[in-house]
Each structure stands twice: as structure tokens, then as C-alpha cells.
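Just one protein chain is left out here, and the rest sit where they should.
Letters A and B name the chains as they come in the text, with residue numbers starting at 1 for each one.
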Amino acid sequence: MIDQYRPTAAIHATPRELADWIGGQLLDAESAPERLDGMAVLSEAGPTDISFAANEKALGEARESKAGMLILSAKLDLPGRPRIIVQEVWAAVAVVLAKLYPQPVAPAGIHPTAVVDPSARIDQAASVGPYCVIGPNCVVAEGAILGPHCILDHDCVVGKGTRLSARVTCMGPVRIGERCILHPGTVLGADGFKFELVGGRPLKIPQVGMVVIEDDVELGANTCVDRPFLNETRIGRATKIDNLVQIAHNVRIGQGCMMAAQVGIAGSTQVGDGCLLGGNAGLRDNIKVGNRAIIGANSGVHRDVKDGEAVVGSPVMPFREFWRMTAIQERLPELMKRLKVVEQKVNKE
Amino acid sequence: MIDQYRPTAAIHATPRELADWIGGQLLDAESAPERLDGMAVLSEAGPTDISFAANEKALGEARESKAGMLILSAKLDLPGRPRIIVQEVWAAVAVVLAKLYPQPVAPAGIHPTAVVDPSARIDQAASVGPYCVIGPNCVVAEGAILGPHCILDHDCVVGKGTRLSARVTCMGPVRIGERCILHPGTVLGADGFKFELVGGRPLKIPQVGMVVIEDDVELGANTCVDRPFLNETRIGRATKIDNLVQIAHNVRIGQGCMMAAQVGIAGSTQVGDGCLLGGNAGLRDNIKVGNRAIIGANSGVHRDVKDGEAVVGSPVMPFREFWRMTAIQERLPELMKRLKVVEQKVNKE
Partner (left out) sequence: MIDQYRPTAAIHATPRELADWIGGQLLDAESAPERLDGMAVLSEAGPTDISFAANEKALGEARESKAGMLILSAKLDLPGRPRIIVQEVWAAVAVVLAKLYPQPVAPAGIHPTAVVDPSARIDQAASVGPYCVIGPNCVVAEGAILGPHCILDHDCVVGKGTRLSARVTCMGPVRIGERCILHPGTVLGADGFKFELVGGRPLKIPQVGMVVIEDDVELGANTCVDRPFLNETRIGRATKIDNLVQIAHNVRIGQGCMMAAQVGIAGSTQVGDGCLLGGNAGLRDNIKVGNRAIIGANSGVHRDVKDGEAVVGSPVMPFREFWRMTAIQERLPELMKRLKVVEQKVNKE
């Protein structure tokens, strides 16, 4: 029903202009097209398209590609092809995409339909979209963007250049740093799930702490970061979190972590800097994960994880042990039979 | 506090009218009530209720049921009871439910509170609800319904007869086909989770591709379908997806698949036609699942899956092997003891 999609570039570039954008070295330009019309993956690029290879495997595909211009590194070069050599291929690709396919700019100012409490301070260079609701004592800094339907309950601070794309809800107090991106449906500051059994019945403990999101964090669609009992739930600088992730009350995440979709981290657990968490990994409450740890997809983490440790499984174990274990696991029925044979022989003697 | 609920039928039917609705054969009608008041499950149906049996087990319950009228198939019949025999019991049930309990009709037109960009094209026979926000270059086709609080960011197309029930958010470009149903909280087109390590730090790669939802697709509440880097993330015709599902950037799903709640599919993975995915199943990135594959609940799929293959577990294995393996797994402590006994005997000799 719907044909294969290709985005349309807002502007076009000559090979020379392209090389200038990304500070690269233009080579074998004589066989390049005069004008480059867009960027495409190697297998789909045509003679007026830019494409790129950032690793060995892609280089093989690049050889076969019809792309009119390639972005490559000196290490992975294709002499003879029109190309631009750069230090960091992905950094160059990011620049080209931003130039060719610029995102719509949100106009500064407060949309007339937004409901803003008189005590809120909205910077003149911020953008507040249709039907936003901004409550008492909120602050929206310079260059911050609130897309349509965002809610800042009370005592929420949105830092400079941060973008709440649409329908983000913050139940105060919440502090969001600078240059963050929050995708639609994100909920910050809902009450932590803290009940204590009193007389055999669950008693709700008021959650009066704060959610803190440091600078350069990205939070995916429909992800939740809960408000703690006292103190903070904190996501460290430059940590990137995917969709549908649960960060419970009083969790502390370090800097520069990456967490795939549907991860869940239970109450008061701490995660260090530079950790990688695979999709759907679950971390129990009150444990500590060190720096640069790697946790495989679908894992159930029931214990502390050390600095640099790489674990997987439910319960988790080191990756190598996991793969050795699961290889034998499938042979359990065979193992059982062989044991029986040995038992019979031994018992007969 | 709240009594057992029974929906109230909007209209009533005689047995003859009922048989006409569903094109079935009315039998033993002389003992049927004159008027049928509603539909109920077998165990709760009374003498003026319609019920049905679509399989062997239900037929047993039907025998005991007080239902005044049964919808049955020729294969699973109950001679003597007032009944209507049809070819497809479930198809008949769907017709009866739609007749007895019609859903409220959304009025055509744009609610005065909707904020619609002048460049958007809304068909006169479309319905746009309160507080919808529709941005530049969007298209809403004939008979499409946008419930309250839907957001079409920019360059979003909603096909004929498609219903965004409430609070659906589309970050453009997004194309949705005809007769689709999107439940509340669905997010289409949030940026794919694509970061590349440059200088040891995650660099965000702009996501400029498109989300494509083909005809007759259903997407559950709070489900996310991400926008890719280039190209498309695509859900094939008549595929049905439950709540809280994550479909990552550049994923391609075939036609007529069914995916239960909390499934997660990582970047660039491809799923064929007619696949069934159980709840909470996770698929890693860059793998291929063939046509008519079955993936059990809670599975972690780490490898390609062939046409017609049925797998379960984490990591996945064929169903039969999984159940044989897990049966022995529980006996591992016993197996260990028996091995020790054999070792001692052997070593003593």
C-alpha cells in the first residue's frame, strides 16, 4: 500500500560543500556527481546519493553500492571511488543528516492555549506548545522546548536547550538539566512504589523526594522515573535510556550509561558510570552495579555486579559461563541417559 | 462494592432476527424465548440470553448452560436445544456483539478546541476530537477518527477509516494505512535509540526515517514504534500488536502477525508474515524471523528463526527440547548425587 520511503533533503550540496561541512578530504572527485541529493544506506543509495561505511562489513557492501559519494575513514578506504575521508565516520554522518534533513524549529514563546501559573518563570527564548499545563514555581530555561501537551505539575525545572518532545508529564519536584531530550509519554516523578505492611495491610508511604535528570540525558517514549520517599532518584549526565523503561524510586544511575528498551531497575539500586544494559534486563532492589558493567538482554540481576563485569542470564552469571552452560543445558536429556547407562554397568559388576 | 457487570443491549432481537443477522440456520426454535436480551458467556447466560460454543470444551459447558439461545457449528451441535447453526461461530459472535452493543459514533468535523495547522488537510468526513494538535503537512482521510488529545506532529498521514482512540502521539513523518486501530498512549515516530560511541562517548545519530503502519493494523495501549535513522520502520498489513510493546527503529514486521503484550523487538530485526509472539518475548537486533514462526512467552531470541519454526526459552530452542530440558533441570540436584555415587563406586574398584 505504501511505497518504500526516502526522506527528501531540504538542501543539496556539491562534493566540495559536503567535504567542508564535515572537515574531510575529498578524493577522486572527478567521477563524483555535481550535486548530491540525499543520504541513503549503501544498498539503496543511487548515483547522486551520499552513503558511508563505518566498519569492515559495511566496507564490503560499499564496494557494491551505487552511491555517488562515500564517507569513509583512512583505515577503511576504497581508493578510486569518489569519497571523503574523515576521522570519525559516524560524527560526519550526524553532521550531514542534520544539514540535509533539519528538524522543524519550535517557535519561541508561549502558545495561547497553554495554561501557565503566574508563579512559573518561562524564559523568553523558550518554546511552550499547545495545551501545555505549567504549575506553581516551575522554571523553563532559555532555549528549552515543551512540545504539545506537556505537563509540569509544580516545582519542575527544565534546563537550557532541553526538549520535551510532546506529552511529557513531570510530577514535581523534578529538575531536568541542559540539552536533554525526553520523548512522548515519559513520566517523571510519579510516586515510588513504596508500601509497608502495617497490621497485614499495605500502607502507602508518602513520596516527597525529587527526580533529578542531569545534563545531556535522553529518555525514551513511555519511560518512567519515579519519585522517591526522601532524597532523590537521579539519572547521571549523558546517560541514554530507551522506551518503556522503569526506573524506580531512589535509584541512582551514573554517567554515560546506555539502557535498551523495557529495562527495569527496582528501588534504591545503584548503577555506576558507563554501564550497558540490554533490553528487558531487570535489576532487583538495593543492589550495586559498578562502573562499565555490561548486563545482557533479558537478564535478572539478583546480586551486586563489579566494575567491568559482564553478566547475563536469570540469575546472572558471566557471559562465557552462560553460553557454556546453555550449550550443555540442551543436552541434559542425553546426559541423563548416559548417566543411567553408566549406573547400570557399575551396578551389574 | 461494585456488582458483577453485564452490558445492556441497545436493541433486542427475536430468534428469527438473530438468525438473519448471522446468516445461520435456526433449529428447535419452539422452545426459545420470544425476545433475546443480550449476550453472555455460557456460565452466566440466562433464559433470555444468547451464548455460544466455538470448541469442544465449550460444548460441554453449553450443555449445562441456561442460555435461551446458542450459536453453534454443525460439527459441534446440541440437538434439541434452541440454536443457530453457522459456519464460523466467532464471526457470528462478532456480528451479534456489534449489533447489540454498538460503540458510540464520533461526529464528523473538527472540534473547536483542536489546533490545526493551515497546511494540514482534514477530510470533511473525518472526526477530530477535543484538544487534538495537528501540525504542518498532515493528512487525515475520510472516515478517520482522532479521539481526544491526539497529536500529529508534522507530515503524518492517517488513512481512511482509521481510529486513533485517544491520546495517540505521532512524531512525523508517519504514515498510517486504512482501517487501523491505535489505542491510547501509543507513540509512533519517537527517535530510534541509535547512539554511536565517538571518543568513548555516545553520539546521537539523527533519526530522519519514517514509520509506516500498513492497513488493518491494531496497536495496543502505550505501545511504541520508533523512527529509524533512514528508511522505514514498518508494520505489515493486518498485524495485531498488544499493549506496552516496543518496536525499535528500522524493524520490519510482516503481515498478519500477532504479538502479545510487552514484546520487545530490537533495531533492524525482521519478522516475516503470520508469526505469533508470546507475551514479553524479546528479539535481539539484526536478526531474521521467517514466516509463520512461533515464539513462546518470555523468550529471549538471540538468533535467526526459520519459516515455521516454533521456539521458546532464553536463549530459545525448539518447544519440545525446552520442555524436555526443563523437566530434567529440576532434577539436577538428584542427577548430581547419582553421579557422585557412581564416581565413588568406580573409584573404589
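The definition used in the following text is that contacts are C-beta pairs under 8 Å (C-beta built on N, C-alpha and C of every residue); 3 or more make two chains touch, one makes a residue touch a chain.
If you're wondering where the values come from, they're calculated on a predicted model, not measured in any experiment.
> Tell me which of A:Asp37, A:Glu214, A:Asp242 or A:Asp273 is the one touching the absent chain.
Final answer for the missing-chain contact: A:Glu214.
> Could you pull out which residues of chain B are in touch with the chain that's been left out?
1-2, 4-7, 39-41, 44, 54, 88, 90-91, 93-94, 97-98, 100-101, 103-104, 111, 113, 129-131, 147-149, 165-167, 181, 183-185, 218, 220-222, 238, 240, 242-244, 256, 258, 260-262, 279-280, 297-298, 314, 326, 329-330, 332-333, 335-336, 339, 342-343, 346-347, 349
> Which residue numbers on chain A touch the omitted chain?
Interface residues of chain A facing the absent chain: 115, 131, 133, 135-136, 149, 151, 153-154, 167, 169, 171, 173, 175, 177-178, 185, 187, 190-191, 193, 195-196, 198-199, 201-206, 208-210, 212, 214-215, 222, 224, 226, 230-232, 237, 244, 246, 248, 262, 264, 266, 280, 282, 284, 300, 302, 314-315, 317, 321, 324-325, 328-329, 331, 335, 338-339, 341-342, 345-346, 349.
The rule is simple: only the chains that are shown with their structure count from here on.
> So what's the Cα centroid distance for chain A and chain B, whole Å?
26
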